[in-house]
Each structure stands twice: as structure tokens, then as C-alpha cells.
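Below is the structure I would like to discuss, written out as C-alpha cells.
Removed: one protein chain of the complex. Kept in place: all other protein chains.
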Amino acid sequence: MSPELAITLTILLPAAATLLLAVLDKRPNLREAVSLLTAGALFVIVLGLLQTVLDGAQPTAHWFDVLPGLSLAFEIEPLGMLFGVVAAGLWIVTALYSIGYMRGNNETNQTRFYICFAIAISAAMGIAFAANMFTLFIFYEVLTLSTYPLVAHKETDVARKGARTYLGILITTSIGFQLVAIVWTWVVAGTLDFEQGGILADKIDPTLLPFLLALYAFGIGKAALMPFHRWLPAAMVAPTPVSALLHAVAVVKAGVFTMLKVGVYIFGIDLLATTGAADWLMWVAAFSILAASIVAMTKDNLKARLAYSTISQLSYITLGMALATSLGVMGGAMHIAMHAMGKITLFMCAGAIYVATHKTEISDMDGLGRLMPFTYGAFFIGALSIIGLPPLGGAWSKWYLMLGAADAGQIIMMGVFMVSSLLNIAYLLPVVARGFFMGNTGPLAYSVGAAAVPSKGIQEAPLWCVVPPCLTAIGCLLLFFYAGDIYTLIEPVAFPEGTSQP
Amino acid sequence: MWDEMTVEFFVNHYNYWMTVILMMIGLYVVVSRGNLVKKIVGLNLFQTSVFMLYISMAKILGGTAPILTDNPNEVYSNPLPHVLILTAIVVGVATTALGLALIIRIRESFDTIEEDEIFDIEQQMAKTSHPHAETPNKC
Partner (left out) sequence: MLSSLSAHMPVLQVIVLLIAAPLCALFGNRHLAWTIAFIAALAAFVISTFLLGSVLDGSVISYHLGGWAPPWGIEYRIDAANAFVLFIVSLIGVLVLPYARQSIEREFEASTHTYFYTCYLLCLTGLLGVAATGDAFNVFVFLEISSLATYALVAFGAKRDKRALTAAYNYLIMGTIGATFFVIGIGFLYMVTGTLNMADLAVRLAEVGDTRVTRVAFVFILVGMGLKLAMFPLHLWLPNAYSYAPSAITAFLAATATKVALYVLLRFTFTVFQFDFPVQELTFEYVVMPLALVAMFAASIAAVFQKDVKRLLAYSSVAQVGYMLLGVALLTEAGLTAGIIHLFNHAVTKGALFLAVGCFVYQIGSSRLGDLKGIGKTMPWTTAALTAGGLSLIGVPLTVGFISKWYLIQASLETGSLWIAGLIVASSLIAVVYVWRIVEVAYLEPAPEGRKAKEAPLSMILPTYALVAASLYFGINSELTSSAASQAAKALYSATDLAVPPMQLTPSDPPSEGAVQ
């Protein structure tokens, strides 16, 4: 299969699957089989592309021109490859998990759910492989719109309201700021192609750079930079698989991935470093990291806590870009993968707890760990990875981010990373501790959900709710040992010819 | 240019003044009268003023009607505006006819041709849950 065809397939395959899914509305088994098969096939294709990229090639595909000079085109570079592998790989896990969760909860409108899910993945692939900002923006918007029905899935007043916030903020920022920034770039640079070293050097008055960067940084609402983070907690009304894949992986990672792309390929790290245009962004990101962590500690709802944790972790990546050093970019890119793996574990565990017990508040979850050891075990590993302890994947990305801060001479930013790690411990580990060590307060009614028999011993959620988080927990562990491969993949981006390597 | 505004200037351009006065009367009637028929009358006045504007500008001092004669040096008025206005009059008549026809239909369904009474009825329709009613916007 030629790389060009492969790229096209990664986008069209999930999109085409939606048709099959729609036809199979009344036959859930077949429908879910299609969903899984597509996920598997997509992953295989992406792996094939990964091999090509690791060999040093940058496969391209050109679809057609939308406007004169602005085309829908794709080019796989290492950053996009990384994001693509993460999204495609975790889709399989989530597809498995969705089956357990959606059936365990007897959700309605499941076909619509799977269709929107597939479109979202298709859009994520488009974002990952986009060759220019224009293509990226188009798929960015497709992603926003296709996830709206997922967030509003329950069709209750709360869901509608949450979905409204979700769409409102994402559309406002993307059309209100990002589109302006893109057109501005187009007007001054005459191109929107992603190029190593950026396209803006010498094209624009340096004093305007921070302003343009602000339009991008806040325009990429999916990166949840404060004060445009409200949509993320609001979107937690969605069913947990949605929160897991979309709000730990596809949507938010699309946001920070775009941020990295803009920093590396539109502005160029050198330009940012020499003009200091991103200095202010560093502080905003640092503020987001700390503020969101503190808010997370106050949240008793488990998913809300995880949501704020996500906001905080996303700003790590933004901060990595804003540091404007090679190591910062490396750390940021790595964190995309590491955080995705860790956070999806946590979300799936939260979902498993909900399916088994219908509990959402952390204070109600005392002692659950002894009943759901696998779920809580996975949660523990995921939490440690987020905190950044070896031997888990999260350790590496934090390591490189700290190195980046040191390299840029930003001691304060190193401090921010340290403090935030402590805060991570403070808001994540109590969940585990309560689960394992606190006694059961009050009568427990385990009569809801799938695990219906109230008794001692293990009472896990349905099998397909528990296996995926365990898999990703193992993934966190493996990432620690295979971080070198990610390093090799990202190396050409972070350290282009001529830059010194540590 | 305003210093030329002498009596002579004023008198020499009397056709414009008449046009302006007639036009303003017409517009005023359209805006101020609540009676739909009177509005149409105002509209006619308004249009007539424009007809006058065209006709008067075609006039050439000492000119006769633009009819072909044997005299090659015959001075005659410009016939083109006359033709234009003939067309405009036809349009005006059509407009008036359509307007009056509409008024008849309005009278049949609203039982009045007074604008404020119609407005009240429409407000009423908006309030009562008429199948297709909602706030009429007359701002």
C-alpha cells in the first residue's frame, strides 16, 4: 500500500465505517464488531505509516484545493505520527471499553454514539496528518462538531447545558481567535504549510508576534488554557468512554498537538526564542497548571477532579512549547503520549466504578478498592504515571520538560513543575488511599449496575470495563521502557540539523 | 455656493422647489397618515413630484414639442424624459392598483384600513396562541 493511499485511508476508513454502523443500527453485535474491526484496521495502517516515518520518510497526500492556494493536504511528520499512533492505538482500547460501558449502563442512542465516535477519530487522524494549518483547522472544527452529540448524549437538561458550554467555548475560540490568526498568517506569510523552522520569520513585525501567538494560543480552545478551560469540566456530562477517549486523548490532545504544531512549524522555536514572543504564554501556562491543580483538589466528583487534572496537564505541553527550547518541545511531545496513556486509565477506572456502583463522588467511594482491586490497581498505576514517578512513562516527559526549563534558564518554571507534581499527589492519591484503606462508611448498596449481588469479595464491573484500563495501566509501565523510541521519533523535530543534543 | 442664493436663483429654479415641496408633502402623508388609502395617495404625490422633475428638465426655453417639421433649425424639448416618465407613470398606476387591491383584501380580513387598529389586531394575534403567531415586529 502506498503511503499516500494509507494516509487517505486513515481518514476515510473511520468515516466510511459510519455508513456501515448506521445500516447495522438494529444489530448491536455486528455493529460493535464493525467498530472494533475498523479500529484494528486503522491501527494496522497507522503502524505501517509509523514504519515509513521511522525510516526517515515524510509521506504526503494531496486531496484538492479548497480555495486557490489552500489545499486539503497531508504530510506525516514525527509529531503528527506520534499523535496519530496514540489516538489510533487508544481507540481500540476505548472501543472495547465502550462496549462494556454502554451495555452495562443500558445507554440509549448507541448507534449515534458509535457513528459520532468514528467521525471524531477520522477528524483526529486528519488533524494529526495535516500538512498545513488550513487542513488542520478544518478537521479541528469537524472534531468539535462531531463530539457535540457525544457530550449531549444523555439529552437531559444537564447534558444539554454542558454540551452548550462545550460547543460555545470551542466554537467561540476557534472561530473568534484561531480563524483570525490563520487568515492573518496567510495574509502575511502567503502560505500555511507546516515547515520546519516556521513560516513567519521576517514576515511580520516582531512586536506583533506575541499578539498573533495569543490569537493562536487562546484560539486553540481544545488546549484548555485558562481562562478558556470551562468546556472541559462541562463536557464531563458525557458517558465515560467519551470522557476517556475524547477528553483525555483525541480532543484535548488535538488541542495541545495543534499548539505544538503552531509553535514548531508556524512560528518556529528559534523565532520564539529570539523574540521572546512566547514568554507571556509561559506564565499563563504556569498559572493554568497550578490553578487547575488547586481547583482539582476541591472537587469531590471524581470525573470533575480528573477534568481539572487534565487542564493542568495540558498546560505542561503548552508550557513545553512556550519554553522555546528543543528539550521543551521534546518533553511536550512526549507528554502527549504519556499523559494520554495515564489519563485514559484514570477515566476508564472512574467509568468502571460508576458502572459497578453508580457512584460519582469521591467521598462515597471509601473502601471500594478492596471490592474492585483491579480497577483500583489500574487507577493507582495511572495516577503514579501522571505524577511522574519511575518506572512509569510519565516520568520521562516530566524529566524532559524540566530539562527544557533548565535549558531555557527558567528556574521558576522548574519550580512550577515540582510544585505541580506535589499537587498531583495531593489530589490523585487520596482517591486510591480512600479506596483501599478507609472503612465502609454507611450501608453500601451495591444493588445497582452490573455487579448485582451484594456480598464480600471482589465485585468488579463487567469484564470489558475492567480489562481496558488494566491494559493501559500496563501500557504506562511499558512506555517507561520504550520512551527511547519516542525520543528517536521526535528527534528530527526537536533537534533539527545543527542543534546540539544533550 | 450659498451666496448665490439670491431671489433670482430661487425664482429661476422654481421647478425644483415645486418638486421638493410636492415630494415632501407626499412623503409626509405616507409617513403620518394611518389610513392605508391615504398612504397610497401620498405615495402617488411623491411619485408625481419625480415625474415633474423629469418633465421640467426636458424643457428647453423656446422649444416646441418634439415633432419632426421641415425646419431643420427647429428648437424642441428633449423627448427622452417624456418617454421615460410615460413608463414611470405606467409603473405608478400598477403600483397604485396593486396597493388598492391589497387594501381591499386587508379590509376584508381585518375589517379596518386604519393602521393602528390593524396593529392592535396583529398584537392580539401574537398574544393568543394563534397557530402561526408570534411577536409581530413593527419597530
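The chains carry the letters A and B, assigned in the order they are written, with residues numbered from 1 in each.
Definition applied: a contact is a pair of C-beta atoms (placed from the backbone, for glycine too) under 8 Å apart; a residue touches a chain by one contact, two chains touch by 3 or more.
Being a predicted model, the structure only gives us computed values, none of them experimental.
A.B. asks: Any idea which of A:30, A:47, A:183 or A:412 touches the chain not displayed?
C.D. replies: The one listed residue touching the chain not shown is A:183.
A.B. asks: So which of A:36, A:145, A:297 or A:406 would be touching the chain we can't see?
C.D. replies: Residue touching the absent chain, from the options given: A:145.
A.B. asks: Considering the whole complex rather than only what is displayed, give the residues of subunit B touching the chain that is not shown.
C.D. replies: Touch with the absent chain occurs at residues 1, 12-13, 15-16, 27, 30, 36, 39, 43, 46-47, 50, 53-54, 56-61, 75-76, 78, 80-81, 84, 87-88, 91, 94-95, 98-99, 102-103, 105-106, 109-110, 118, 122, 125, 130-139.
A.B. asks: In the full complex, which residues of subunit A touch the absent chain?
C.D. replies: With respect to the unshown chain, the touching residues of subunit A are 64-68, 137-138, 141-142, 145, 149, 152, 155, 160, 164, 167-168, 171-172, 175-177, 179-180, 183-184, 186-187.
In this text, only the chains that are shown with their structure count from here on.
A.B. asks: Find the geometric centre of each of subunit A and subunit B from their Cα atoms only, then give the gap between the two centres in Å, rounded to an integer.
C.D. replies: 67
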